[in-house]
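These notes concern the structure reproduced below.
Shown here: the complex without one of its protein chains, the others still in place.
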Amino acid sequence: MTKHKSKYEIFREKIKIILYGTNTLAGRMFDLVLLGLILLSVLLVMLDTVEGISKKYHQQLLICEWIITIFFTAEYILRIISIQKPRKYAISFYGIIDLLAILPMYLSIFFPATSVLTIVRVLRFLRLFKILHIPQISHQSYQLKEALEASKEKILVFIYFVVISCVIIGALMYVVEGKESGFTSIPVSIYWSIVTLTTVGYGDISPITPLGQFLASLVMIMGYGIIAVPTGIVTAEFAKASLRNSSVSGKKTCTQCNAQLHFDNAKYCYQCGKTLPNN
Amino acid sequence: MTKHKSKYEIFREKIKIILYGTNTLAGRMFDLVLLGLILLSVLLVMLDTVEGISKKYHQQLLICEWIITIFFTAEYILRIISIQKPRKYAISFYGIIDLLAILPMYLSIFFPATSVLTIVRVLRFLRLFKILHIPQISHQSYQLKEALEASKEKILVFIYFVVISCVIIGALMYVVEGKESGFTSIPVSIYWSIVTLTTVGYGDISPITPLGQFLASLVMIMGYGIIAVPTGIVTAEFAKASLRNSSVSGKKTCTQCNAQLHFDNAKYCYQCGKTLPNN
Amino acid sequence: MTKHKSKYEIFREKIKIILYGTNTLAGRMFDLVLLGLILLSVLLVMLDTVEGISKKYHQQLLICEWIITIFFTAEYILRIISIQKPRKYAISFYGIIDLLAILPMYLSIFFPATSVLTIVRVLRFLRLFKILHIPQISHQSYQLKEALEASKEKILVFIYFVVISCVIIGALMYVVEGKESGFTSIPVSIYWSIVTLTTVGYGDISPITPLGQFLASLVMIMGYGIIAVPTGIVTAEFAKASLRNSSVSGKKTCTQCNAQLHFDNAKYCYQCGKTLPNN
Partner (left out) sequence: MTKHKSKYEIFREKIKIILYGTNTLAGRMFDLVLLGLILLSVLLVMLDTVEGISKKYHQQLLICEWIITIFFTAEYILRIISIQKPRKYAISFYGIIDLLAILPMYLSIFFPATSVLTIVRVLRFLRLFKILHIPQISHQSYQLKEALEASKEKILVFIYFVVISCVIIGALMYVVEGKESGFTSIPVSIYWSIVTLTTVGYGDISPITPLGQFLASLVMIMGYGIIAVPTGIVTAEFAKASLRNSSVSGKKTCTQCNAQLHFDNAKYCYQCGKTLPNN
């Protein structure tokens, strides 16, 4: 029987509501404080790498970081304690991120360089959607995710061909341009061809011989068609999902023949002619 | 009774027709003069920042600016006076722009540097569509606006993920590349990753270590897929709007139930079943 | 009566067949020679600007250019003579290009610098499609042209907003960055914002202050959405044209009710149920 809960159990349940819940005031307040602390912590790590700021305020920044780390550690322990299945949480996506968010700081006691890794805390921001609890946005991210997943395989096949092309182009440009223009080795030339095909074009390496510039022009015009492919793949998926969602949202079903996929403004079943129910 | 209008009232009404109307000759003439002055004023501000021109003609440019500013100030005051609800105009989008277009010049008496802010006058150009009064164009901008609005939420979710990715990538590149290659701090590294993911690629900062170049290559290939997402979102919305407009041109209306949006080749009303009239 | 043609008339007609016709062997041969000469001439002009080649072979290149120019001049005169309505040809698109292709060379007698303008001969290449006479390709360019024309207005509205945005962004960056980073004047800053928004990103001008880099990041992320717009507009038009062409090519018409827009593989009319004729 669970009628008489121990004090510890009552405490655990309260903690659980605050840490995991988003419906109570305490739960929401805690989430907002958490988000604020994550943002603050990420900003502190970032600022600590800026030379001018680091020289003056390194001590203060470090102290703040430690305070936030101790808070996050306490939160992590309480999360483990208060949940029924601590193991499931610990190996879940968010559980691992929560752990990764505190580990680098403790490691930095022994290896100071690792303190910069606390930046992974930014991943905790992915909770935002869970916390904000806006159904529309979670619907949108679901649609985004689905369209990207549907085009995953096509994108992979495409990247496979792009990588093979880049190796060939890179080797060719290495032979044509030589070491004077910055094409110092095949790996560097491959780096150049990726920079060019993706139309990023840093300009740290660029062809200077006429033949090299001619080949590069061909690669760029080829890149025109190539950049169109992933866009085409993803767009086709979006268009499909978007059209499906807009005109045929699937809310209507014929009560006589069970036909689905009616237009949202249809009045009669397209299969048997029976009047459709209103939304 | 408003039969006997005072001279002031008649003047107000005349002014109103000139300033706000687009149907009378005086109204249209005024609009054209206004557009010309805005264009002239923007050009003057721009030219005044070009060193060679500023040195020689600063005085002349300044005098012209002041003449235009006084004209705009008079226009603003007349607009306030002549309209029934001056408050509504003052806090409207165009009212605020009209005010912002004259303020910087007066401020520049005390703070000379603010004179450059008169460039905001360019925003007054948004009136162009109102003035030109071309129904086709306003229809097009309405369609553009609607498609962008429909994809707003998806774009926001997407940018949220992009920003988180850029922070992670930036921190990683900062650790890998170090200060010698220009990755002097995490904020600068994040700036680099935005420059790279958007395929802008200035080249002011670019990786020089093999590992850094390898990571950058991964980021660029990732950027391939990423740039496809907003394009996909917006395109899907356009395609939807465009298809809807083409196959349902709105020429048919049911004579019995007044239902609209019939397919162009539909014969029977989808709502009441009555035969539709031919085009 | 035109039974007894003068020798001159017979000559005119023969010339006309060769110059304008594409069906006879002589006509086709002439077209191929013409294309070859145009290509050669364009290459000569290009090579004459390369310092190494110009120094050695300038005389030879110039002589070749003059020979081709005299040939083109003869061709132009014959075209005028042989056609019924010489005026119509002279003011047609191709007539003007043919004239522009010979003028610069004669002008270069007085103004040597104009010889480089003979490069406009490259425009004569647009004849290629007429000459090749491949129905499939002319169908494709027709489709391309139509889709671009349909999206012309939307693109114009879009460019209007982009230009206004670029002026605002340019002025802002001029104020923020100042003259040290290359943002020497507002026109130059506007040039920078166009370079950035279009994701070209030369890197000849790039922000160096933290605030400038932050603003530039915002502009680039904004540019993400912006570059999606023209793509979306054009793609939607293509998709519409493409879908229409593929499944409903319009070859079938019901013999009973005259309904059109049948699917290409439909057997029965979707309106009256009558059997459709085969292609």
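Labels A, B and C are assigned to the chains in the order they are written; within every chain, residues are numbered from 1.
Methods note: contacts are C-beta pairs under 8 Å (C-beta built on N, C-alpha and C of every residue); 3 or more make two chains touch, one makes a residue touch a chain.
This is a predicted model, so every value here is computed, not measured.
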Of C:15, C:116, C:208 or C:222, the one touching the omitted chain in the full complex: C:116
Per the touch definition above, residue among C:50, C:96 or C:218 touching the missing chain: C:50
Residue in contact with the excluded chain [from C:171, C:188 or C:220]: C:188
Missing-partner contacts on chain A, residue numbers: 153-154, 156-158, 160, 164, 167-168, 171, 174-175, 184-187, 190, 196, 199-203, 206, 208, 210, 213-214, 216-217, 220-221, 223-225, 227-229, 231-233, 235-237, 239-240, 259-261, 271
Hidden partner interface residues of chain C, rising order: 42, 45-47, 49-51, 116-117, 119-120, 122-123, 125-126, 128, 136-137, 140-141, 143-144, 147-148, 155, 159, 162-163, 187-188, 190-191, 194-195, 198-204, 227, 230-231, 233-235, 237-239, 241-243, 246, 265-268
Residues from chain B at the interface with the omitted partner, ascending: 199-203, 231, 235, 239
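Here is the rule we use: only the chains that are shown with their structure count from here on.
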Listed chain pair B-C or A-C that repeats interface A-B [over half of contact pairs the same by residue number]: B-C
Size of the rotation, in steps of 5 degrees, that lays the CA trace of chain B over chain C: 90
For chain B paired with chain C, centre-to-centre distance based on mean C-alpha positions, whole Å: 30
Shared-contact residues (touching 2 or more other chains) in chain A: 199-203, 231, 235, 239
